[in-house]
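One protein chain omitted, others in place.
Now for chain A:
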């Protein structure tokens, strides 16, 4: 299997603000790849460079095997992008949006019309297809936006924070659509700040923090990095007051419990659970922060 994305030593700055500080990333073809990071980590900048919307300052960026600056047209023919802001035309109807984009993707008028009808029903927009997009709800706009990305088959689909601002139901239905894409053999690259989303959807995750990839792997691998089992200490109200990570062995759990027994009241209750993506994320970004603090001190 080839590489969908290959990035080496990628730098990007806006004025004096360095957004991407030497990113390296390889993503194999197929499946869902999640780029997980907080606001301002550089996710959108990164996706825009991959999609050819922004130029990198330095570094090698190859998408579907093509160089994003040298082989722009080939890259455009290999990708589609659904951005953070629903990129749909408010003044046109849903069907008109899809037909126009069909034509702009090289379909004949008849093909564009047929494809628009298909997508409208596939994304459950039949009742709204003839209405102006300006009247759509947030969830409907996102569905139309995603449909706009799928008019012609592209091997790589970028989704920049596809579910931001959606209610739970719309989010679930979008997740189903995303999984359906992956099952057709399309490589889906999505960014998200929701750990749950990455955990649920992605086969592989890269954690981006302050312009660098701080960790990558399968959700299970990332969780394994911070330990196997987590001990939660509960307070009198039954809320988690403290968490301790262990490597899952009896010795490690016993050690942590002995330590707790000395500090916590004797009738305190504990619970054992698998680590969540939240634990992983906090552990990874905290260690990245303390590393950069150390670097700062050395300098």
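We adopt the following convention: contacts are C-beta pairs under 8 Å (C-beta built on N, C-alpha and C of every residue); 3 or more make two chains touch, one makes a residue touch a chain; residues count from 1.
By our rule, contacts and distances are computed from a predicted model.
One chain of the assembly is not displayed; among "Phosphocarrier protein HPr", "Universal stress protein", "Transport permease protein" or "Cytochrome c oxidase subunit 1", its UniProt protein name is "Transport permease protein". When the full complex is taken into account, the listed residue touching the unshown chain is A:100, out of A:60, A:100, A:260 or A:282. Within the complete assembly, A:152 is the residue of A:3, A:60 or A:152 that touches the hidden chain. In the complete assembly, the contact with the undisplayed chain comes from A:184, out of A:16, A:39, A:184 or A:263. Of the candidate positions A:3, A:28, A:60 or A:92, contact with the hidden chain is made by A:92.
Touching residues on chain A toward the chain that is not drawn are 14, 48, 51-55, 73, 76-77, 79-81, 83-92, 96, 100-107, 111, 115, 132, 148, 150-155, 184-186.
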